[in-house]
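Please read the structure below before turning to the comments.
Removed from the display is one protein chain of the complex; every other protein chain stays in position.
== chain A ==
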Amino acid sequence: MAGSSNDEKDLKVIIFQLKDEEYAIEVDFIQSIERMQPVTRIPGVEAYINGVMNLRVVITPVIDLRKRFGIESKEFDEATRILVLNKEGNELSFIVDGANDVMDIPASKIEPTPEVVGGAAEEYLRGVVKLENRLFTLLHLDKILQKQVDKADA
């Protein structure tokens, strides 16, 4: 979808932290970055859905990205952030360990995900980017969001 046409262009991304790795999401999708706040649990949904929060009078689903990617959980702390995404009016948010940076990534620097990264999450990854001595994993947001909608419809 959007991914293929964007391949040619440079990307502006937000870099965030999960465990000891750095990930990147295109800045276009990000509506805001929030500090951790109370989340209401939703019964009977997938474990990685933390619940919903009141984001300025809009009910927004919150997803724990650590759980989503099968990384062991950790206590929320001062650095914990909630990335609020908005795609075509649908809001969704990710809990991450910290939001670090905003940067430009030349499209040419995106490389296919190495096989060994693998795991259940592989299909949501768009590729890896090596810039100087940092390595970012670029998320394929369309696919992550799509999966959510599919699940909700099922």
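By definition in this document, a residue touches a chain if its C-beta (ideal position, glycine included) is under 8 Å from a C-beta of that chain, and two chains touch if they have at least 3 such contacts; residues count from 1.
Please note the rule applied: contacts and distances are computed from a predicted model.
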{"item": "Chain not present in the shown complex, as UniProt names it (candidates \"Chemotaxis protein CheA\", \"Acyl-CoA dehydrogenase\", \"Iron complex transport system permease protein\" or \"PepSY domain-containing protein\")", "value": "\"Chemotaxis protein CheA\""}
{"item": "On chain A, residues whose C-beta touches the chain left out of the figure", "value": "38, 40-45, 49, 51-54, 57-61, 90-92, 148-149, 152-154"}
